[in-house]
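All protein chains but one are shown in place.
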């Protein structure tokens, strides 16, 4: 009020006497709740409810004649646990995801390091080429691989031209093809993640190691690599989670023959119309995803908290 | 001393080649003059680009995609801005949980969301409608918008708001005249990133789109499932050209690295 007294006329002109005093957090404890209320309502109705309903759906049973029956049982889960066909699909899904993650780390991390060492105009341009594909539709990018593998056969022509292989390799409808295409789709995430951890790296530490007598390889192994490991790990978590739940790429390259978890759920829903079983696959995929992401993040954080805050 | 050696440069060139190959092949095949899939060895032709005009369903899906992206990004921003302000500048019970909830769609596979929304929308009568598409897209793109707005509002100096309040500005005036202009770069980039994610989404949308209301990626995906011909290559090529153009503009205006790496990411 003392401030108001000095410029009384102005304050009266601009704000009525009921104008609140400068905000004090303690007086309005509900402000943050009000501000996040629209989002909370939206997420409660449109995220939590549908997910809970999906879980309930996975407990229903299904018959070809009666459709979905409103009974509560865990038969679908038992079926998946018992059936070797489902084992094979889930195993394939995680095998593909693991290989894709390793390939992304193997190629993405060095690329990020090379990018950081590039000079100004080139660096920006190359970064654009590496990150740009993230903005291009997955369908268009996968179409490119389908064209390279199948119709034009350019990859096989190239490999045979170079004398690397004698007979064409089958890429379409094979795990190899899916892995290559998925690596292409997901490697930018790894570059991004490692790039972010390289940003925190003091460029002088490499010089410091050199001045202490370390050769280039030792600098790499003892100084640079340990510092970007958190970046590689968090990139791996992202890539693995996205690869394990990828849909469009395995659907196009793998086709109907080579099923992964996501394409299996899609088929159960839109072709077989066994919604409860599709929901069960979805719930398992969700649980696996959350466990992997949350679990690995915890591990990485605990391991590196001491060193990197 | 800090220069890339020849092995690094060879690796780099191969890596870029790997990234560009499928994108370039799509564009190349689109220019074929043949009636079937082939590289344009017999001469370039625009016949397949003209053919897009004879398939109005692609044009309609494209328009729907643009509208869906614009509407859902705008809605996401309207929800994300107040939520970001609450999280960035208030200490309150449940703050961490609320932030985790808003970011949680990043952790849920889109196939799961597709299944969940298909079931949910069918039950409440939104199945196959544009409204259903918008609502589901708001959920999945909100985390992207939220993260960038959060970074912008955390970095803002709160003293300027107090200064505005001390000069007699009401809370609303303060927000409109001081806070919003200061976080606007974050809001704008949040909108762009949300739009891109909405526009490119296919896995979830394929479940909830109907033949009448669908997006371009879903239309393309379903088409490719049946057959691959120069027409889809041409549509994809157009999509790639537009994305590259948008990307160059975005990089000039805001910086692609800043948009994708962000300040708040760790």
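First chain written, first letter: the chains are A and B, and each begins at residue 1.
Methods note: a residue touches a chain if its C-beta (ideal position, glycine included) is under 8 Å from a C-beta of that chain, and two chains touch if they have at least 3 such contacts.
The working rule: contacts and distances are computed from a predicted model.
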Listed names "SoxAX cytochrome complex subunit A", "Molybdopterin-dependent oxidoreductase", "Phosphoribosylformylglycinamidine synthase subunit PurL" or "ATP-binding cassette domain-containing protein", matching UniProt entry of the absent chain: "ATP-binding cassette domain-containing protein"
Per the touch definition above, residue among A:128, A:223 or A:290 touching the missing chain: A:223
Touch criterion as defined above, residue of A:214, A:270 or A:300 at the omitted chain: A:214
Absent-chain interface as seen on subunit A, which is shown: 202, 204-205, 207-216, 218, 222-223, 226-227, 306-309
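As a working rule, only the chains that are shown with their structure count from here on.
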Interchain centroid distance [CA atoms averaged], subunit A/subunit B, Å: 14
Residues of subunit A touching subunit B in the complex: 3, 10-11, 14-15, 19-20, 22-23, 25, 29, 31-36, 38-40, 42-43, 46-47, 49-51, 53-54, 57, 107, 110-111, 114-115, 117-118, 124, 126-148, 150-152, 154, 181, 184, 187-188, 192, 195-196, 199, 203, 206-207, 210, 241, 244-245, 247-248, 251-252, 261-262, 265-266, 269-270, 275, 278-279, 282-283, 285-286, 289-290, 293-294
Complex interface listing, subunit B residues touching subunit A: 1-4, 8-9, 11-12, 15-16, 18-26, 29, 37-39, 78-80, 82-83, 85-87, 90-92, 95, 98, 101-102, 104-105, 107-113, 115-120, 123, 135-136, 138-139, 142, 162, 165-166, 168-171, 196, 199-200, 202-203, 206-207, 216-217, 220-221, 224-225, 228, 232-233, 236, 239-240, 243-244, 246-248, 251, 256-257, 260-261, 265-266
